[in-house]
Structure formats: structure tokens, C-alpha cells
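Step one of this worksheet: look at the structure below.
With one protein chain withheld, the remaining protein chains of the complex are depicted in position.
A and B label the chains in the order they appear, each numbered from 1.
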Amino acid sequence: MTDIVMSPPVRRAGWIPGIATVAAVALYGWAILSAEEDWQVLGLLALAVIATVIGMVSGFGRSVQASWAAHESKLNGAALIGIVAVIAALSTQHFPLLMLSTMLLYFTASLGMNIQFGYTGMVNFAGAAFFGAGAYTAAVMGNVAWFPPLLTLVLGGVVSMALSLVLVFPIVRTTGHYAAVVTIAFGVLFKTFLEVNEILGGPQGLMVSSMRLLGWDFMDSPQIGGMKLSFYVNYALLCTALAALVFIAVRRLERSWLGLHMDAVRLDETAAACFGISVKKTKILAFLSGNMILGIAGALYGMMISFIAPSSFTFSDSLLMVSMVLLGGMGSPWGGALAAAIVILLPEKLQFLQEYRFLLFSVLVILVLLFRPDGLLPRQIRNYFPGARSRQ
Amino acid sequence: MDLGLIAQFLANGIVLGTMYALVAVGFTLFFGVLDVIKFSHGDVLMLGTFAGFTVWLGLEAVGIINPWLQLVVVLIASMVVTAAVGAAIAKWLVLPLKKAPPLNTLLVTLMLGTAIREAVRLFYPDGSNPKAFPALLPDASIDLGGFALRADSVILVVAGLLLIAGLNMMLNRTRLGLAIRAVAQDEETAQIMGINYMLVVLATFAIGSGVAAFAGVMNGLYYNEINFGMGLLLGLIGFSAAIVGGLGNLYGAILGGFLFAGLQVVGSALLPFASAYKDVFAFAVVIAIMAWKPTGLIPERASERV
């Protein structure tokens, strides 16, 4: 009858649902991080499940999504403030801060793995090895007094990247299962090497000296208004900064032609090549940049926990990192944050679970792969300039 | 280096090679029929070996102590358990993911392997410690001038090789083998020709897993010890062997298995000051071979249709 295309009137979503979510998550994060009794933790977990169900049924989830799409940069900024607020609220407590920092570093690592698994479709079953390469770099460089520790972080990334360079040739030539074997072999090789190498401390591992920045040693506790804070505040803030920086970089990567190349390579190598996209270059970029991020995160992790051993960088740990990417959702940065929180918090908070954590997460990932293959927070369709979509 | 030592290395390499080939064959069979990697293979064989071990404990408890009888019962028990678990995984985990990206199957079975491993560690009585596996084979040995050829090694290798030969014969001579090859070649056509697809897939997974259980028991008999982690390394090596040899090809798996064993043995012979580096060396060579022959030494023939 008419040629006019009917489309529902598009009303730009407000920022309120987004801000409300950030505030709620920050509050929740503070609560669960400071909860001490099992019943408190279990209660909070039940609350999260109920809130999620209500959010999904009532459609609030969708309005949060819309709100986020419309005001992304503001809400990302709010999330950053939220994390800093949680750090401030916990500023005197060692253990919760250590956990939060670990979560942030695993989140950072998941961003790196996402470039590989999520965008480019390249398998990497040696995540813990590249993470460990960074940590061991930090341990070795800690003995070189004149070397600025901030540069050690960078160097951790560079070493991890240099190791990946050894693998680049087989990785780029092989696909699928054949590539999987290359990284698995490397992961096992790396851990065995650390175990038998006496210079790197053998199975006992190495001490790592702490981070120092502008003359400030991160082992020192900051004093504010006569109140002595936990020295982990230093690390928590630095981990936040690192996570934010990597988050921005990975987001921009995804929303660029390079990110599009990665998707094209993952979804159809042949077609990508027929349109001039260099499959090799794309894979090399993804493999190297992802592992560099893992190395940087690993270096800071080593400094923070101050003692590292090969047993923290095993094949099972690599699988745990892969689980993170899958649980959160392939290619979904926020999914990685959620998954990092689950993977780190659950076993730490519920000590009776500690022993069962590998079992728990492997079963969880199996269920996700079977019933929700896109992960807990599935990746959204690419939006190069969020907030500008309706403008076109 | 004296001859006796070389012979010792050689004998060791042959035992290991047989064991690895038995595991690799499973990977190749599964890949052949379904184009998937079932990474839990190693942990399933560990489970089977523990089942066999449990049965042995039971036999001891009821007073059946004839070692040959025990051996037969243990072998049957672990092969049956492994085969059943293998087929169950195929039915409920691998087939449902048939339409999903192949990576998902690899991941699901990787996670399942972890779950099995952890479950044995946590729930088997004292599961986190190694178990002393009984020496059920005669411990005689022949002295060949500075080198003791163990009777149990000879028996294990001969039995293992016979099993592989039997498998090969089954694939090439029997109706089931024909059906498996038909499905491997072209699933749709095979189904049109009236082959019971589900049955063939399950049978393949049962057979491949059962064969691996033999490797598990062999491992126990040879080292007189089993532990919850044995399947991870055996599975990893079997997978590497199958890949290095070239997936979907029985000979590739055998070649890969013996090659890997050879590398380990050469590694420990060449680096006597640091034989701990033997796995580092073996996996490094695996990576190098993948760089040189990205689809394995005996590559698959099919190319992607565009």
C-alpha cells in the first residue's frame, strides 16, 4: 500500500539504567569482597542470581544495554570511578584488595586472549605460559637495580612477544587442531623448562621485587590523614590503570579496520583473502598483541604477589584463562570482566570450593558451551562509534 | 656410549612408542569419523586404568590371586569402562556440538578431561597420591651382554602391536570397518547407503577409547604406578603424535607415536646431564615439525571446497 518503511520511533536511551548498574555493581563488589562468612557470600551470590533473573524478565537488562550503547564513554568512565570507589572503601584491607587486583589482572589477560580467541579465532592454550613469561621477566629484572620497574612491565610484554615470535611461523602456517597442538606443546614445554632450569629457580621458583614508581615503593603503605592504608592500594590502583588502558586499546582495535580483518579471518579465511585482507598479517598481529598484553599483566602480577613458581603457570592455568574467555563470551570485553570476577572470587571467597575450583569451572564451561555458547555477556554487534549509530 | 646402554634406550623407546601409538590411534579414529578432536581421550583412559586398578583391589580382596587371571580381568574391566565412557561422551557431548564451530568440541572435551581428572583426584580414595599398580607380568629378564631385556616389556610391546594390527585388520576387513571408513569418507553418502550413522560413530569412539585403555594398563604395568595426572600427559603426547603424523590416518598415528618416543629417548640420551629436558626437547621438535609440515607428516588429502 505504501512504500514508507515503518520503523518504531527511536528514542535515545537515557543514561540512568547504565549509571544505576554501575553503582549497584560497585556496591555489590564491595560487599562481596569484604564478606567474610560463607553464609554472607552465599547470600550475596543468591542475590546476584535473583537480580539477574529479575533484570532479564523485567526487560531492565535490555534497557541497560541500550543505555550503554548510547552513552558508552560516559558509562565506561563511571565504571572506572566505581572501581576506584571500591578500592577506597576497602583501602585498609589487604586481602580484598589483593583479590580485586588479581581480578583486574586476569581481566586484562582475558582482553589479550579475546583478541586471539574472540576476534581472530586463533587458539592459544599457552596463556599461562605467556603470563608467566612476563612474571619471570619481572623476577629476573628485579635484580637489576637501575632498571625502572615500570619499564619492566613493558619488557614483560616484549619478552612474551619475543617468545610468541618463535611460535609465529608454525602458528600462521597451521590452522585449527594443528595450531592447537603448537600452543599446547609450547605451554607444556615452557612449564617443564622452568621446572628443570636451575637459574630460574627450578620448581621452587623465584622472588620478585616490588613495583617502584617515581621513587615510591609499592611495598610501602600510603598514609592519608593519619590513616595507614594497605600497601595493596598501590597495586589495586595500578592494576586499574593498566586494565583501563588495555580495555581502551582493545576496544579501539575491535572498532577499527584491523578488528574487522580479525573477524573476517575468523569467520572465513578464504573470503577474507579474496578481498585482499592479509590473513597472515592479521594472525600475527593478533597473536603478538594478545600475548604482549598477557606478558604485561603477568609482570605486574609477579611483582604484586612477590613470589612465583612454575606451578602457577601450568596447562590447567592456561585452561582457566580460556574458560574465562568462554564463560564471559568470545570477543566480549565486559564478559571477560565478569568471568574474571567469577573465576577469581568464587574459590577465594568460598574456601571450601578452593579445592574444587578446576572441577567447578570445567563443568561450568561445559554447560556454557552446550547451552549458552555465546557466553554470559554475549558480544554485541560492532559499533564503530557508539552513540552515533542513530545519526548515520 | 656402550652397546648395552643403546639397547636399553632402544627397548625403552619401543615400549613408549607402542604406548603412544595406542593413544594416538584413538585421536585419529575420532577425527576420521567426525572431524573432531576429543581431547578428554587421555583422561578417559586414566579413568579406565583406575577402574581396572579398583577391580584388581576387588580381586585381591576376594582372594583371586592368579596374576594371569587378574591381568585378563583388569584389562577387560578397564577397556570396557573406557569404551563405555568414550561412547557416552560421543553421544552426549560431541554429537550435540556437531553443528558448532570445531573449536567448541575441542574446548568442551578439554574441559571434560579436566573435570574427569579433578573428579578422580578429589573423589577416588586418596586420589591425589599415586597408586602402586601391581606387577602382573613375569619379572624375568634375559641378560643380553650388559643389557637386561625385561620379559614384561616384550609381552607388552607384542600385545600392543598385535592390538594395533588387529585394529587395522578390523578397519580394512570387517563390515564395521567398512562402515567406519565410509562414514569417514563421506557421511551423507554413507547415510544414504543405509549405514547406521549413530551406531558407527559410537562404535568408533568405543573402540578408539578401548584401545587407549590398553595403553593405560600398559603404562601402569610398566612403571608400576598410576596417578590421576597420567592421562593428561599421555593424552597430550597422543594428540601431538596423531597431529604430527597427520590426522585421519592410522599409519600417521603410529609413526607419530614412535617418533615422539624416539625424540624423548634421543633427548635423554643426548642430554645426559639434563635428561629432565627430554620433554622440552620432544615438544620443541613437535613445534618445529608443525612449522615444516603444517598438516602433519602424512597429510590429509581433502582440500576445502570453495
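Throughout what follows, a contact is a pair of C-beta atoms (placed from the backbone, for glycine too) under 8 Å apart; a residue touches a chain by one contact, two chains touch by 3 or more.
Heads up, the rule we're going with is that contacts and distances are computed from a predicted model.
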| item | value |
| --- | --- |
| Omitted chain, identified by the protein name its UniProt record gives, among "ABC transporter ATP-binding protein", "Thiazole synthase", "Aldehyde:ferredoxin oxidoreductase" or "Sarcosine oxidase, delta subunit family" | "ABC transporter ATP-binding protein" |
| Residue of A:W39, A:W146 or A:F275 in touch with the missing chain, whole complex considered | A:F275 |
| Residue of A:L200, A:L260 or A:I284 in touch with the missing chain, whole complex considered | A:L260 |
| Where the missing chain touches chain A, by residue | 5, 7, 249, 252-253, 256-258, 260-261, 263-264, 267-268, 270-278, 285, 381-385, 389, 392 |
| Where the missing chain touches chain B, by residue | 301, 303, 306 |
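In this section, only the chains that are shown with their structure count from here on.
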| item | value |
| --- | --- |
| Where chain A and chain B are represented by their mean Cα positions, the distance between them in whole Å | 35 |
| Partner chain B, residues of chain A touching it in the complex | 121, 123, 125, 167, 169-170, 173-178, 180-182, 184-186, 188-189, 192-193, 195-196, 270, 315-316, 319, 322-323, 326, 355-356, 358-359, 361-363, 365-366, 369-370, 373 |
| Partner chain A, residues of chain B touching it in the complex | 31, 37, 93, 96-97, 100-104, 106-108, 110-112, 114-115, 117-119, 122, 232, 236, 239-240, 243-244, 247, 274, 276-277, 279-280, 283-284, 286-288, 290-291, 294-296, 304, 306 |
